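Input: a single structure, listed below in structure tokens.
A single protein chain has been removed from this complex, and every other one stays in its place.
Chains here go by letter, A and B, matching the order in which they are written, and residues are numbered from 1 within each.
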Amino acid sequence: MSFAPRPSVQPWARVNKSRKSQIFLASVLPLTLSALIVFFTGLDQNLALVGVFLPLQLVAASLVGFLAFGRRGVGDSFLIVLVVFLSTFVLVLLVSVVASLVSQGAKAFSWTFLSQNNIYVSNTTSLDFGGVGHAVIGTLMIVGLTTIVTVPLGLAMAVYLTQSQSKTKGLVRTLTQAISGLPSVVAGLFIMSLALTLGWERSGLLGSMALLPLMLPTVARVAEEALRLVPVDLRYAALALGAPNYRAFFQVILPAAKSGLVTAILLGVARIIGETAPLLLTVPINNGTSWNIFSGNMMTLPAYIYGYLASVFEPSQNRAWGAALVLMILVALLFGATRLLSRSKSLKSKPTKQKASK
Amino acid sequence: MNSLTKASTLSSENISVWFGQRQVLSDVNLVFPANKVTALIGPSGCGKSTFIRTLNRMHELIPGAGLAGSVYLDGEDIYGEEFDAVSVRIKIGMVFQKPNPFPTMTIRDNILSGLRLSGRKIESADEVVETSLRRASIWNEVKDRLNDQAISLSGGQQQRLCIARSLAMNPQVLLMDEPCSALDPGSTRRIEETIKELSSSMTIVIVTHNMQQAQRVSDQTAFFLADDNTPGGVVEFGATEQIFNGPIDQRTNDYVNGHFG
Partner (left out) sequence: MGKLQGMSEASVTNSAPVRRKLSAGPLSRGDKWFFRTASIAANFAFVLVALILIFLFIQALPAITSQGLPFIYGTEWNNSKDPIVMQIGPMIWGSVLVGALGVVFATPLAISLSYLIVFMLPSRSAKAATTLVDLLAALPSVILGLWGLFVFTPVAAQWSSLLNSYVGWFPLFQVSTADNGFLGSPFIAGWIVAIMIVPIITSITREVFSQLDRDLINGALALGGSRLSVFRRVIFPTSSGAVVGGVLLGLGRALGETVAIFYVLQLSFDFNWAQILEPKGGAVASMILSKFGEASEEEVSGLIAAGLVLFILTLGINFLASVIVNRAQPWRKI
């Protein structure tokens, strides 16, 4: 193999050698220097991060910026270093959450843990017995019932916001967005008050009802966005063919927005699947498996985590982590599904655009 | 060519149009006789596209839209009590500026979509599909791929598919809002041929920016104009021959000879 110099495809990307080494130094030196200071002086790492590394990095980057572009370069470098530093900080937090979930949750994770319920399990029972099976069933049933009721409602709201000519649309949209910030504990208290006033017993059903106001704004808003993405031309085309509005919606707009609407449902489910406070207030917990959502006790994953979280016993803490991992996997599955959907949609729409522009 | 329904005469009487408080059209009186092609020409923003939308009640879909005057289809006011928008649009079809086939449907389903969307029984689907595609002279190109997605067609084919889709409804009048503005010259020519063939069985109104096109396809022409900050209106209306070769109004003369617009 010979190294014949390949002509550069991007001549503008060529940076001269001395500049390259400057950039290299500016990105490596502050970190090494900080590390050395920490190592030799025993300075606290956290302190070194903000007290030594960040200022050093800012100075180094500004210097390189100045050498390259003069005064303008200083501002550039300053902003870039700050933005990257703060963004990395968020990334570190996210990675820390996921990593601790996986590493801690893995200790409890097993088929037994997934399939068994928690009858005969005490705070100190080893992880060979008992699990979250009953909580998974409870969560799926309660969230499932909420979804069945909320999806048509949210979709109808989205229809109102996109298809009708009503004048109150703006107000409905604003209110929907305001409800999306409804504190989950208030949703729980609301259903609890309802039950107290009407003399209803606490049950899985009440939990489903408490989740509804939390899911509805998400479904309505995302569905509205999805319907809005359907070109208005298609609606006009359908109406010009003599379609009543509802047929134009169901036969033309709905199919065109399908993947976006499924995304709305998935995001709605993801929004409520981990909700804890409303369920604690409305659904009595249960260590056994219950298939009856309409009466009696029922366990859910969030309630399970909540119950074991504060325990001082290690097996219980591990159970909390394990259940959290299961919950996170459910969320990740929902999330992955929405990504897949949006990707398949963008793949499909590409050739259309090329054709149309011909 | 089998003409399935009789063509109708369409006429507008004192049509004025508002968007909110802003008046964009004033007192348009035009007659579109049966089996004739009428071209609506004029510079951008003169209200001709707005006007054509009042002819099959698409105008009222825009929030804040207002209207005065009447549109008569064979003597009956389409804005009258006895008509509803849906039945008007079934009788008076429309083709839009940008081709807009339904992207989730096959070619065949696009043709049948009008019948399905208006809730009619489809008796001989294959016959409807073939007849409509033949009338839009696209049958030979797509007959072997009827079950392909409509968006797999080229832009010009898509537009002819949209024409065929309207024809499947057997409209008495066909409105075309700059149907060729997004198309290449070859596709434009084919659509112009189609328009001429169709005029034997229906009334056609076409908005166009292209004055050669107006001369090629139309029997009569209306010239729309809107002065600054005033509503648009018809400056001159007459036989195409006369509008282009011996216009009465100076402004028409300036426009058709390319002095502005």
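Assume a residue touches a chain if its C-beta (ideal position, glycine included) is under 8 Å from a C-beta of that chain, and two chains touch if they have at least 3 such contacts.
Quantities reported herein were computed from a predicted structural model and do not represent experimental measurements.
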{"item": "Touching partners, among the displayed chains, of the absent chain", "value": "A, B"}
{"item": "Among A:Leu94, A:Ile119 or A:Ile148, residue touching the chain not depicted", "value": "A:Leu94"}
{"item": "Residue, one of A:Leu54, A:Met192, A:Val262 or A:Leu341, that touches the chain absent here", "value": "A:Met192"}
{"item": "Sole residue of B:Ala7, B:Val24, B:Ile52 or B:Ala85 that reaches the chain not shown, by the stated touch rule", "value": "B:Ala85"}
{"item": "Residue, one of A:Ala26, A:Val136, A:Ile265 or A:Leu280, that touches the chain absent here", "value": "A:Leu280"}
{"item": "Chain B residues touching the omitted chain (full complex)", "value": "14, 16, 18, 26-30, 59-60, 65-69, 79-86, 222, 227, 230-231, 233-237, 248-249"}
{"item": "Contact footprint on chain A, counting only the chain that is left out", "value": "44, 46-47, 71-76, 78-80, 82-87, 89-91, 93-94, 96-97, 100-101, 104, 153-154, 156-157, 159-161, 163-164, 166, 168-170, 172-186, 189-190, 192-194, 196-197, 213, 216, 244-247, 249, 270-271, 273-277, 280-281, 302, 305-306, 309-310, 317, 320-321, 324, 327-328, 331-332, 334-335, 339"}
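Going forward, only the chains that are shown with their structure count from here on.
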{"item": "Of all residues in chain A, those that touch chain B in their complex", "value": "165, 231, 233-234, 236-244, 247-248, 251-252, 255-256, 258, 351-352, 355-358"}
{"item": "Chain B to chain A touching residues, read off their complex", "value": "56, 58, 61, 63, 86-87, 89-90, 93-94, 96, 98-105, 113-114, 116-119, 151-155, 158, 162, 165-166, 169, 184"}
